[in-house]
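Only one protein chain is missing; all other protein chains are in place.
This part shows chain A:
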Amino acid sequence: MAQAAYKKPTRAELRALNKSRKKREIQEKADRRKRLGPWYKRLARHFRLYWQLWLMVSPAMFLVILFSYVPMYGVQLAFRRYDPLKGLTGGDWVGFEYFEKFFRDALFFRIIGNTLRISMWTLVMGFIAPIFLALLINQIGGEKTKKFVQTITYMPHFISTVVMVSMLNIFLSPDSGLIAKLFPTINLMGNQAAFTPIYWMSEIWQHCGWNCIIYLAALASVDTSLYEAAKIDGAGRLQLIRYVDIPALLPTAGILLIMNMGSVLGVGFEKIFLMQNTLNIQASEVISTYTYRIGILSTQFSYSTAIGLFNSVVNFIFLIMANQIAKKVSNTSLF
């Protein structure tokens, strides 16, 4: 009955309602302003109340402005011809000259191809592996065994890149390496076709355990009655994983996938750089190592900045796109 009594307001009524509400809001704002005084008084009051909080954030703000925003401002170097005497922003304006130079660079397609190939493999495999490992670890019944497996698989995460790459060199070295013995005819570290698999597999070896923590937590929060209900319905081990565990992981997985998409062209510099040698350079030169070679080693500052800027812009576009897609598909998004 109550529903029948409700009469849908007409458009005019709604408009009037909105108008009066807006009026009231404006009035309230004005009242507040009157009570608190003019803007400088309000500002003074704000600082009187919160100056300690401002003091607490100021070192970080100073550092971020100096070390992140000043270089961002310096990105205009990509559009100027660098002149050591005039500094970062004093060179002649040349527009997109350095970008065109990069697009016409003989290495352009190879570098972009390498970057995309290495990062896509790492992204996809590095996304699947932790989910798989988390599902496996979650099957362990005993708490102690679970802890043990976790402790072991986290460990490599803390190894430095230098040590990681030297371990690769040791285990893949053609005369004495343990893994190299499985491939007696090829020199793995010097093989172009082997570079990408070596890269992503070692990435997984190192970070899979660590990256699965977050999934394990998601699995730990699954309501146990779901398992019981599924068991009563006759679900076996595999069905429990398929119909209870995996759906529980999907939201987390979505967010992580978006975050990873933001670094499609951003494969880490250190590891690739350390893995490079004269034999595999054709397959291992990526954007970040190329900016280093051009910028620091051959001091073509403007050209290197242009390549770096191209890289960040593409990354940013990928991030926005992934975020947008995720918003549409699954209602999970980063921002």
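Rule of thumb we're sticking to: a contact is a pair of C-beta atoms (placed from the backbone, for glycine too) under 8 Å apart; a residue touches a chain by one contact, two chains touch by 3 or more; residues count from 1.
By definition in this document, contacts and distances are computed from a predicted model.
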item	value
Undisplayed chain, where the name is taken from the UniProt record, one of "Nickel import ATP-binding protein NikD", "Carbohydrate ABC transporter permease", "Carbamoyl phosphate synthase small chain" or "TonB-dependent receptor-like beta-barrel domain-containing protein"	"Carbohydrate ABC transporter permease"
Selected from A:P38, A:G74, A:G113 or A:P247 as touching the chain missing from the view	A:G74
Omitted-chain contact residue, chosen from A:L36, A:I128 or A:I159	A:I159
Residue among A:L88, A:A194 or A:L279 that touches the chain left out of view	A:L88
Residue among A:N260, A:Q276 or A:T291 touching the omitted chain	A:T291
Positions on chain A contacted by the hidden chain, ascending	46, 50, 52-54, 56-57, 59-61, 63-64, 66-75, 77, 87-88, 133, 136-137, 139-140, 149, 151-156, 158-163, 166-167, 169-171, 175-176, 178, 181, 205, 209-210, 213-214, 216-217, 236-238, 252, 262, 269-270, 273-274, 288, 291-292, 295-296, 301, 304-305, 308-309, 311-312, 315-316, 319, 334
